[in-house]
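Every protein chain except one is present and positioned as in the full complex.
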Amino acid sequence: MTDKIKVVVCGALGKMGVETVRAVHNDGDLQLIGLMDVRGGVGDLGIDLGQGISLPVMTDLDQLLDLKPDVMIDFTAPASVYQNVATALGRGINCVVGTTGLSEAQLKQLEQIALDKGIGVAVIPNFAIGAVLMMKLAAEVACYLPDVEIIEMHHDQKLDSPSGTSIKTAELIAAARSRQPVRNDLAVEKVAGARGAELGGVSVHSVRLPGFIAHQEVIFGGVGQSLTIRHDSYDRKGFMPGVVMTVKKIVETQGLIYGLEKLL
Amino acid sequence: MTDKIKVVVCGALGKMGVETVRAVHNDGDLQLIGLMDVRGGVGDLGIDLGQGISLPVMTDLDQLLDLKPDVMIDFTAPASVYQNVATALGRGINCVVGTTGLSEAQLKQLEQIALDKGIGVAVIPNFAIGAVLMMKLAAEVACYLPDVEIIEMHHDQKLDSPSGTSIKTAELIAAARSRQPVRNDLAVEKVAGARGAELGGVSVHSVRLPGFIAHQEVIFGGVGQSLTIRHDSYDRKGFMPGVVMTVKKIVETQGLIYGLEKLL
Amino acid sequence: MTDKIKVVVCGALGKMGVETVRAVHNDGDLQLIGLMDVRGGVGDLGIDLGQGISLPVMTDLDQLLDLKPDVMIDFTAPASVYQNVATALGRGINCVVGTTGLSEAQLKQLEQIALDKGIGVAVIPNFAIGAVLMMKLAAEVACYLPDVEIIEMHHDQKLDSPSGTSIKTAELIAAARSRQPVRNDLAVEKVAGARGAELGGVSVHSVRLPGFIAHQEVIFGGVGQSLTIRHDSYDRKGFMPGVVMTVKKIVETQGLIYGLEKLL
Partner (left out) sequence: MTDKIKVVVCGALGKMGVETVRAVHNDGDLQLIGLMDVRGGVGDLGIDLGQGISLPVMTDLDQLLDLKPDVMIDFTAPASVYQNVATALGRGINCVVGTTGLSEAQLKQLEQIALDKGIGVAVIPNFAIGAVLMMKLAAEVACYLPDVEIIEMHHDQKLDSPSGTSIKTAELIAAARSRQPVRNDLAVEKVAGARGAELGGVSVHSVRLPGFIAHQEVIFGGVGQSLTIRHDSYDRKGFMPGVVMTVKKIVETQGLIYGLEKLL
């Protein structure tokens, strides 16, 4: 019998963190050994994992890493993610990162630390297998139908727009398509913003409304037809198979993995 | 037996014009007596109306109005519509206008001319009964679910954005809703335009792609749910019942009618 | 200051029951005084309502009604709902029923008991305000566009098809429309079931897939166009404003109220 992979979760009290704690706890190959969250504190009773098991929530990263996990999962915040992950990698701990906000330069630096230590770091903008398939399919279609726009819809608590997934999708389309879409130079935007954000020749439109969770449509137009690929995330549970799969794969990886599609 | 309503069509060689010519010709209560289009010219053989009937296409407005029609239908261009309609109304001829681009001030002036002459002018941004119902329903829903955004999709030859229909819909929603939608002050648009055009507290997103015809979604969000009203125009034929109905009603009207919903 | 309305919940351990318990507990005008569920039992610790409050879960209806509530909410099962509600009404307790499965005859009997006792019973197939609006709008549109089909999509744990909401929507459309839709007698269903279930001249199609929650599209077709009204329920929380509103209104009602739209 192989040993279980020891896992700690940073940002354990956030929405994704709580779901991740449960998923790790319930997976037979993983062992949850520590939690951290800046919202934790002295006397915190921790998260009830069911079956009478609960773990304290630490507030200090070094203390968490002293538990010697195989993998640290980070679902914290744009302001803290780089420092968290650089520290963990520096101490030889593989990382799985779901937090957004890392710059291109920071990704390169994290990759270098991981390579130096001979370990892996996975930065995954979207853990939903369906969303990753959507992006993959969109790149495929763009070879045949290069005229395309993206509409992404999220709950009104999502502060940033466009979403990370839509930016990633636009990048993949821009790289894949056979020709640039034809732009009509006579077009007039009578109210600023109507035609959306332009990302590499792809217009991206961001809808923010209560009720919504996370949804995206990639719409391709051609002579006499259109083709639409839509992904709907209804529940954070939909991300968990991707999180668990990434944890299991990162311990066998060296360097940076960016995007769940690299693991399909 | 009552006399038929005598109709002339301005912009008769455009896409909507051609369809209108056919619809007027085929309606038992209407008589098509003249056509005009700046694309016409000397020696033009005119439009074949089937059954061996064809009409010449004039290029001069005064010559067209000398035919003494009861109604002039205008499907021309933003640059010419005001002058055409003001001239026709000034000569005592009722007008049905499908051309976009009239300003608030111009609408008021046309209304005044019509009232002075005791005749009617109908300015109809959208002749599709389904689109008009969409707007009506949207205003109804806004009373209960005030958080709403609009996505409109048109073919890539449509130059202006947002569409006239989406602007109208946003106006109706703004007037109907019970409270202002809550805006998150912390929201950050990382790429300009992502959140669309703002019209009276309604975000409007304009998609322009080949293949599309004319489509609009009005999306309402609420706690745990969303409600969407969508209209798809697949064919200009869908506008013709509205055009013909408006022609028949305008001859019994004095002053301005703005929007097909006034005639439902 | 008026007294709070005393409420008991039957089926308190089901998915809707748990959500209802929370919503009643959190509403300032309501007082939750008792819970019942056949899945409860001796030694059951009850539901944790937060703030240190918890209530035992009874398994006997008479015991529950002995608490003398003003309103009983029933989210149990088709097999037990009639007996539960008849008993409660017979003891002079207003009822709010979210359980499906009551026959036309049973509804009449419950109405009679309520009228005899001078109290109210509300049977609400769908508590989502958006779904009720969808039905209302569908009936409106059917006056103008009588050709219509319904697609309803639910999670794969939903056993019955078509859904109660789709049946209700089809009934409302059949009652509202100006003319019967034209059926093509030459149509051939090559595989049985392709054209869906027929309900009063409306075809209803039921999709059952994991991931989905509760969704419905009502699609109207007309010459050259279509109009679609879609409702998406993402979370049971979306039903709670409707449940709470119904509880508050039923105490002022005599007889049967069927459908949330009667309360709008």
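Chains: A, B and C, in written order; residue numbering restarts at 1 for each.
FYI, a contact is a pair of C-beta atoms (placed from the backbone, for glycine too) under 8 Å apart; a residue touches a chain by one contact, two chains touch by 3 or more.
Nothing here was measured: the structure is a model prediction, and the numbers come from that model.
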item	value
Contact partner of the left-out chain, one of A:154, A:208 or A:231	A:231
Hidden partner chain, touching residue among C:20, C:84, C:169 or C:206	C:206
Residue of C:32, C:151 or C:214 touching the missing chain in the full complex	C:151
Option touching the unshown chain, where B:82, B:212 or B:239 are the choices	B:212
Which of A:101, A:222 or A:259 contacts the chain that the document leaves out	A:222
Interface with the undisplayed chain - residues on subunit A	128-131, 133-134, 137, 140-141, 144-145, 220, 222-241, 264
Residues of subunit C (touch criterion as defined above) contacting the omitted chain	147-149, 151, 153, 156-157, 159-162, 182, 184, 186-199, 203-212, 219-226
Chain not shown, touching residues in subunit B	211-213, 232, 234-235, 238
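As a convention for this text, only the chains that are shown with their structure count from here on.
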item	value
Whole-Å gap separating subunit A and subunit C, where each centre is the average of the chain's CA atoms	37
Cα-centroid distance, subunit B relative to subunit C, in whole angstrom	41
Approximate Å spacing (C-alpha centroids) for the pair subunit A, subunit B	45
Residues within subunit C bordering two or more other chains	232, 234-235, 238
